[in-house]
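Yeah, one chain of the complex is gone here, protein chain that is, but the others are all in their spots.
Labels A, B and C are assigned to the chains in the order they are written; within every chain, residues are numbered from 1.
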Amino acid sequence: MSAYAIAAIQAIGEAIITNKENLTALDAAIGDADHGINMARGFEAVMTKLTGLEPDKDISFVLKTVGMTLISTVGGASGPLYGTAFMRAAAASQGKWSLDAAAAAQMLAAAITGIKERGKAQRGEKTMLDALEPAYEAFVAGMEEQRTLVECLELARDAALQGVEYTKTIIATKGRASYLGERSRGHQDPGATSAYLMLAALADFCRRQEG
Amino acid sequence: MSAYAIAAIQAIGEAIITNKENLTALDAAIGDADHGINMARGFEAVMTKLTGLEPDKDISFVLKTVGMTLISTVGGASGPLYGTAFMRAAAASQGKWSLDAAAAAQMLAAAITGIKERGKAQRGEKTMLDALEPAYEAFVAGMEEQRTLVECLELARDAALQGVEYTKTIIATKGRASYLGERSRGHQDPGATSAYLMLAALADFCRRQEG
Amino acid sequence: MKKVINKPEQVVEEMLQGVVAAHPQYVKRIEGFNVLVRANGPTAKVALVSGGGSGHEPSHGGFVGRGMLDGAVAGAVFTSPTPDQVYEAVKAVDGDKGVLLIIKNYTGDVMNFEMAAEMAEADGIKVDKVVINDDVAVENSTWTTGRRGIAGTVLLHKIAGAKAETGADLTEVKRIAEKVIANVRSMGMALSPCIVPAAGKPSFTLAEDEMEIGMGIHGEPGTHRENIRSADEIASHLLEKIFADMPLQQGDEVAVLVNGLGATPLMELYVVNRKVAAVLNAKGIKTAKTFVGNYMTSLEMAGFSITLLKLDAELKALLLAPADTPAFVQF
Partner (left out) sequence: MKKVINKPEQVVEEMLQGVVAAHPQYVKRIEGFNVLVRANGPTAKVALVSGGGSGHEPSHGGFVGRGMLDGAVAGAVFTSPTPDQVYEAVKAVDGDKGVLLIIKNYTGDVMNFEMAAEMAEADGIKVDKVVINDDVAVENSTWTTGRRGIAGTVLLHKIAGAKAETGADLTEVKRIAEKVIANVRSMGMALSPCIVPAAGKPSFTLAEDEMEIGMGIHGEPGTHRENIRSADEIASHLLEKIFADMPLQQGDEVAVLVNGLGATPLMELYVVNRKVAAVLNAKGIKTAKTFVGNYMTSLEMAGFSITLLKLDAELKALLLAPADTPAFVQF
């Protein structure tokens, strides 16, 4: 049933909304000061949408709802990117009512592919991909070591955080921060940060569910 | 010859130009922050005009030049008013090459009448008239006591200063400050101040010439 | 002082050069004077001359053209132009049917324009004048100087200009202008001051949470200060002041001008207009035409004014007539 998935998304949404000003401040430094506002607007809409959702839906349905809502409420660059990511994760989880590490890895891979197709960016261009790709690799590495889903998520989260740190050292060649050239160096990418926050919220949520 | 008159006007001009910011600040409080700028622009033009003047002109000619120059360079309310004042003083001094107290009194009276006709204001409305009318009365009173021209001018100057002080106590009912109503009280009138400055410069100039 | 200028003393001169360079099809300059006249003038009709201090752009030079003004005189920033300048304008635009001076009601403007009129009349030119005083912030009864002329002047230019274009004589054009003046009311507010280039600093300051109600367009203080309120509350307050002075009945028809003072984004002016439209609708007052934008500015002051012009059939037709000027084009 979808209650678990909905609760997970709610945890993610809360993390984003809590960090609204923080994300906006990061975007002010190298972008146009709206990333937190955009993402918070999107997740507020998501929370409202999920509240009304029938509990008899699979994970895929929940994620598709999230993706469509983000696409139609976030706008900017992050809206289509995160929206596409959730839509692809939805497609990769059709008929699933619970998740194991393998399924989660597939979904994450699908999401990342979606972002790359939509945004035509690569790792190393100072975007959300610099958090997400290392996170995926860490997740898979954990899986190969037979770790639990929660452990894999925590490894992914830690790798994402390192990715966020890494974005401070490089210059942007995609997105609005690319206009800054050299001046973008030294600043942390807002989209990488929101990606990390989502993974961290998800890992925390799953850990709490376990404990 | 006109050298004396020209020098007197130059003394007046210097006083105005020196007080440009001061007069503008007074106008900022209850008007539109341009009185010093207007008057300084006018007297800079006057100084340039007078430099080129033939020395074989009477006082009237000098004053007419001043009046016309002020009219065509000052603008605002003070331009037509002071311009008219000098034009009327010029008319009252035709053929004069030097001044005595009686002639000066006539010129001052003519100037004040000109201001009143042009601006349709009365004493007590928080304008230059609140400096000029008391000055004229003090001048005439001095004359009746057989004072010298310089002494009369000094009496006039002191009365003008009192008049300036008086403008702080009343509300404006003419000019731009009248829009302020009650809020104009407590502020010193810029036009009354420039009128005082001119009289003071003239008195000082004449005193210096004597000494 | 953050301004894109060269020298403060040169700003009016250079602005005029920039206007002529931008709009040669509309305006030309009278050599040696701060006067813009129609590129194809004078025309064989009553000519309209307005002007005032600079810093209110596009007023008034931006309204020189077919269906509006024939000449505009630019004084120093916020300082009324001198009589000799106005006189040149009158001479240049006179097409033998006479010249109407449109004067905003400020002591300086009235005196300087009147002196110019005297000079032109001495040359045998037929000159008449109207003085517009649409600002209800300043109460007419109390202050003998009377109200100021502010943004309503633009609607006056439009309607008197359209009338002149019909070939009406000076008396008729003046009658229409007086009718506009009798039926137009404005009131404004400011959020922040502006800086006169030659002064180099703002003529007043407002705290971060303050606004000035009844602000003039020259940085003259308004009627009072208060804490910033919502756009709807401010708009309602300004409208109430206007209604108090010019009662409007259900079924009356008006033109609306929501005028930006310079630094207020169009976005905010439209938010204001939403409320203006709602209030007028609720009262059953019809709106024939709405203008939203920077028409009578005060350099980079933040703030706006609302103008209502009560229309009859005659005024409405003239308001809706075509105009073609740098800053006001209407089919």
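Here is the rule we go by: a contact is a pair of C-beta atoms (placed from the backbone, for glycine too) under 8 Å apart; a residue touches a chain by one contact, two chains touch by 3 or more.
This one's a predicted model, so the numbers in the text were calculated from it and none came from an experiment.
Engineer: So which of the visible chains would the left-out chain be touching?
Structural biologist: Displayed chains contacted by the hidden chain, ordered by label: A, C.
Engineer: Using the document's definition of touch, tell me which of A:13, A:119 or A:163 contacts the absent chain.
Structural biologist: For the chain that is not drawn, the touching residue is A:119.
Engineer: Identify the residue among A:81, A:101 or A:200 that touches the chain left out of the display.
Structural biologist: The missing chain is touched by A:81.
Engineer: Out of C:34, C:112, C:133 or C:192, which is the one that touches the chain we can't see?
Structural biologist: C:192
Engineer: One chain isn't shown here. Among C:68, C:156, C:217 or C:234, which residue touches it?
Structural biologist: Touching the chain that is not displayed is residue C:234.
Engineer: What is the set of chain C residues that contact the non-displayed chain in the whole complex?
Structural biologist: These residues of chain C touch the chain that is not shown: 2-6, 11, 14-19, 21-23, 54-55, 57-58, 62, 77, 191-192, 194, 208, 211, 228, 230-232, 234, 256, 258, 262-274, 276-278, 290-294, 297, 299-300, 302-304, 324, 327, 329-331.
Engineer: What does the interface between chain A and the hidden chain look like in terms of residue numbers?
Structural biologist: 24, 28, 30-34, 37-38, 41, 71-81, 118-119, 125, 173-176, 178-181, 183
The working rule: only the chains that are shown with their structure count from here on.
Engineer: CA centre of chain A versus CA centre of chain B: separation in Å?
Structural biologist: 76
Engineer: Between chain A and chain C, what distance separates the C-alpha centroids? Give it in angstrom.
Structural biologist: Chain centres of chain A and chain C, defined by C-alpha means, are spaced 54 Å apart.
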